[in-house]
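Structure provided below as structure tokens; questions to follow.
With one protein chain withheld, the remaining protein chains of the complex are depicted in position.
Let's look at subunit A:
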Amino acid sequence: MADIAVDIAELANRRRLCVRASLSRRHLIERLFRAGGLTAIVIALGLVATLFGMMASKGAPAFMQATLSLDVTFDPAVITVAPPPARAAGQSEADYRAAMLVWQRQVTLANWSAIVETAVRNAAPPGFEIDRRGALALVETNERHRLRDMFVADPGLLGQTVRVDMLASANTDNWLKGTINRALPDSRQQLSRQTRTLADTLLAEGKIRFAFAWHLFTNTDSRSAPAAAGLAGAFVGSLYMMLIVIALAVPIGVASAIYLEEFAPRHRVTDLIEVNINNLAAVPSIVFGLLGAAVFIRYFGLPMSAPVVGGLVLTLMTLPTIIIATRSALRAVPLSLRQAALAVGASPTQTVFHHVLPVTFPAILTSAIIGVAQALGETAPLLLIGMNAFVASIPATPFDQSSALPAQIYLWQGNENRNFFEARTSAAIMVLLGLMITLNALAIFLRTRLERRV
């Protein structure tokens, strides 16, 4: 008995020494581990912050664009058209519209460039020498069409002088913002010496100012008038695709997840399906693009470059994400809840729809929103179904040709007027990122809100 007591005391003593000896080592390992984790987080955050900072600093200037305030005279000597046709008594609607179109064509044929040129000359300091081309180079080319549209809308402008805000051309914008090297010799500048001097003068006089570029959101892409290029077409294309993904991927994904998780018997076939869904989630997105081109465009004959095809391809891509997320959400529901429902005599379907789904709803919603956001940012498959084509109109239906936000970024990134489009690309990226962050924030908001309610 005494021996045992000694042994225990001896053991306790040894334990004390061993623990003490190893303590500093154990604490060191813990400190190192924590420091490592912290470093990783700092590096990750730093990289994200750098990315966002670069985007913001590069893209921000694109939101403010050089704009001229010019006094435009709708000179009857230049716009030599008859007054617009009035609808005669007994004239049919179609006839009237046809007459109106003829008149509008005549308006279009007027020399609007001359009107713009005069307006620029009038704004220039007295006696300033500038040739016609030089004067016109200051103003973006789409603005003459805008003047024409103004006149069509209000023929009473004839003979009047109106102050109009007109976009400066992309080259002017470059020159004034300094995105082109001002020290370059004349031969390497895009604008003539006179035009550049005039631009500087007008800026100093306040006739050119930097105004918020609303047209970035309201205009479609444009190659002839790069300063007026906007995201509206791409945005609507992305919107259509998003709606298609929401309408198809979410119900199909959630339904398959519910079936696989709650009802499907476990055997070889369901195992195979499960493995394949997991594999599908890992398939590179460009492969889905090829599939879309082969199946939807070649086989089903759907139009190229159309949001409907893009939406279908992105649906295929998003399905596995939604199925996997929904299944794990369903799996997290405790068995006791299902048993409680079954024990009062609920059928398996009632158990799922009355009890299991309501508690998983926030998680399913979140996964759906994140899946859709992911689809919205996907680019590679869109390139293979032709959504990187230049489209200068807003698609009226999902079957019309269109671009998409990420494809638009890709297009602008490759634009030859690099000086101007670098900022514009970053601005488009900011819009896309803003959309993503909004969607993710919505997901988080809905999740916390709905979870609190349960």
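Please note the rule applied: contacts are C-beta pairs under 8 Å (C-beta built on N, C-alpha and C of every residue); 3 or more make two chains touch, one makes a residue touch a chain; residues count from 1.
Just so it is clear, contacts and distances are computed from a predicted model.
Per UniProt, the protein behind the absent chain is "Phosphate transport system ATP-binding protein"; the candidates were "Phosphate transport system ATP-binding protein", "Molybdopterin-dependent oxidoreductase", "Cytochrome c oxidase subunit 2" or "ANTAR domain-containing protein". Only one of A:153, A:204, A:344 or A:396 touches the chain withheld from this view, namely A:344. From the options A:177, A:209 or A:355, the residue with contact to the unseen chain in the full assembly is A:355.
Although one chain is not drawn, its touching partners on subunit A can still be listed: residues 266, 334, 336-347, 350, 354-355, 358-359, 454.
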